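With one protein chain removed, the remaining protein chains of the complex are shown where they sit.
Letters A and B mark the chains as written, and numbering starts fresh at 1 in each.
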Amino acid sequence: MDRRATFSNLWLAGALVAPQILLVVVFFYWPTLQALYWAFSTQPPFGGTNQWVGWQNFQQIFADAVYWNSVRVSIIFAILSTALSIGMALLLALMIDRQLAGHKAYRFVYFWPYAIAAPAVGLAFRFIFAPDAGFVSAINQLAPNLWNPALKGWDAMILIVIANSWKMMAYNFIFFLAALQSIPRGLIEAAAMDGSGVLRRARDIQIPLLAPTLFFLLVINVTESFVDSFGIVDITTGGGPARATDLMVFKIYSDGFKGLDYSMAAAQSIVLMLLVIGLTFVQFRYIEKRVHYA
Amino acid sequence: MRDAGLIERAPVLNAITHVLMIAGLLIAAFPIYVVFIASTHDLPTVNRVPMPLWPGDHLVQNYTTVWNKSDFGAKMINSLIVATGVTIGKITLAALTAFSIVFFRYRARMLIFWAIFITLMLPLEVRIVPTYAVAADVAEPLRWLVWLFGFELGIAPINLLNTYTGLILPLVATATGTFLYRQFFLTIPDTLVEAARMDGAGPLRFFREHLIPLSRNNMAALATIMFVYAWNQYLWPLLITTDARMATATMQLQKIVPGPLFGQPPVWNEAMAATLLVMVPPLLVVIFMQGAFVRGLVATDK
Partner (left out) sequence: MADIAIRNVEKSYSKTAVLHGINLEIIDGEFLVILGPSGCGKSTLLRMIAGLEGITRGEIAIGGRVVNALEPRERGCAMVFQNYALYPHMTVGENIGYALKVAGLPKVERERRVAEIAQIVGLEAFLARRPSELSGGQRQRVAMGRAMIREPKVFLFDEPLSNLDAKLRVQMRLEIRRLHQRLKATSVFVTHDQIEAMSLADRIVVMNQGRIEQAGPPRQLYAEPATRFVASFLGAPAMNLLPATIVAKDRARMADGTEIALDPGRFVVEIGQAVEIGIRPEDVMIVWPGSEGAHALEVEFTEDMGSSRLIHTRLGGMEFTVLQPTAQIEAQSTLHINLPENVIHLFDARTGSRLIRAGATIGTLASAAA
């Protein structure tokens, strides 16, 4: 990032970055350090300063079946909603990229879900999938409680997976379509001249060239499902029934703010943070990979 | 714009494509439609299984009830204030920071860039408890900082809970925005800087008269995605507002429906009316600023 022509007023340079640096330190680094401190200490039951306890908090959460349940549930949620939203988005993007009549109108609507707030998405789907109202409950007329996310863990999981995938599908679609449209038209034409039809071109040319985008989206979707899922869970299932949708981020919130156990919440935060950092590093690798292709 | 000129006879595949595109349309639009329909019926009708698919005649009544019931109008205005504040804040900080690290030469600029960039790895959700603690007393980190240099400082606690500042400020730092602006500034040719300097423009003048006008597209793209992001914030407002007067519309959804799944069934028609109200502003942004929104999203793909 070296340019030849620069300005030399360093006081001004400092003043320009100061506001953001201040915010970053106060609201990002300070809380992170504090989380670290809390994760390695406990607060005495009757107040007073925290006591350093080393790895004890971590040992405690890793020995806790409830914690492992939240890990398991988060992973299931991540895998299902990533697969569903990426699969749908890829299919739709490939269809839209064929540019048949009306594709612009469809494309326009496909963006919409990403604009909608997670809790609004959650509430809408909670209604559509409610056991006693909406639409899906119609199948309960076949047999009572055939579908009931309030009582059945898997039903609840399916509900939040669908709600989250609906929103992320729009996001993934935007990226897939942008990537498809950045494939030079000439490549598609050359492949057509070489004798390959629509499906063959998708398989041999388009999808291989989408690989970097696919990889990027995989990472982003998994990260988002770990982090951004709070709004949907909070308003649809509240982590239930019987902790069947008690995602890691939701558990941190409920342990911290409902249970008021800051140390446990902090220790869990650190674990989740390491996961996110790990995923972000994987994503950086993707940048290097992509530069290679283009 | 591409022209789909390629001659292709694939009637079956074309039919399948159309079917899939229509299916996609239903998937994307149907939930929004259902929310709208549900918000136009009275409670018994909404609770029929399956629900009717045509609008009822309780639209005005439902929206009036929701609007007045929990002072929803005021919550919408709060949301608007917060979303606008966050958007303006992010754009301003991003532009200023990027300007400094691209157009000035000093050793710490890479360090500063990375310090901001790394915050991508620290989403609010994972540092939520301590961030709440900071918001409860912003002076605390400052006190520590001063203490490190051997002073004691008696700053009174500064509490941001239940304030607009508290709702906005912690969301304003922006790694993606800074990155986007930096990328854009790097495309400005050196010759432009030199020409401006030959004309006697100082850094601030150059920023105001050249960079700001040039970055208009960039700004629109960033503004759309940031507005949508800020409007849709849920967890943060939920935490730091206990005073109902400071609540935002998005977090208000939680108050409108009683506890998830258990307890008495929600008043669905009113809940859906509130949901639609929350959906509409960001949706309008996406609909009217489609181009800028897509550009913004794709550009922030690091």
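Convention: a residue touches a chain if its C-beta (ideal position, glycine included) is under 8 Å from a C-beta of that chain, and two chains touch if they have at least 3 such contacts.
Please read these numbers as outputs of a predicted model, since none were measured by experiment.
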item	value
Residue among A:Ile205, A:Val249 or A:Met273 that touches the chain left out of view	A:Ile205
Options A:Leu22, A:Ala138 or A:Ala190, residue touching the unrepresented chain	A:Ala190
Contact footprint on chain A, counting only the chain that is left out	184, 186-187, 189-197, 200, 204-205, 208-209, 211, 292-293
Those residues of chain B which, in the complete complex, touch the missing chain	3, 5-9
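The definition used in the following text is that only the chains that are shown with their structure count from here on.
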item	value
Centroid distance [mean C-alpha coordinates] between chain B and chain A, Å	15
Complex interface listing, chain B residues touching chain A	2, 4, 6, 8, 10, 13-14, 17-18, 20-22, 24-25, 27-29, 31-32, 34-35, 38, 46-51, 93-94, 96-97, 99-106, 109-110, 112, 115-116, 119-123, 125-134, 138, 140-142, 144, 169-170, 172-174, 178, 182, 186, 190-191, 193-194, 197, 202-204, 206, 228, 231-232, 234-235, 238-239, 250-251, 253-254, 257, 259-262, 265-266, 268, 271-272, 275, 278-279, 282-283, 285-287, 290, 293-294, 297-298, 301-302
Chain B-facing residues of chain A, complex	1, 3-10, 12-14, 16-17, 19-21, 23-32, 34-35, 38, 88, 91-92, 95-96, 98-100, 102-103, 106, 108-121, 123-128, 130, 132-135, 137-138, 140-141, 149-150, 156, 166, 169-171, 174-175, 178, 181, 185, 188-189, 192, 197-199, 216, 227-228, 230-231, 234-238, 240-241, 249, 252-253, 256-257, 262, 265-266, 269, 272-273, 276-277, 280, 283, 287
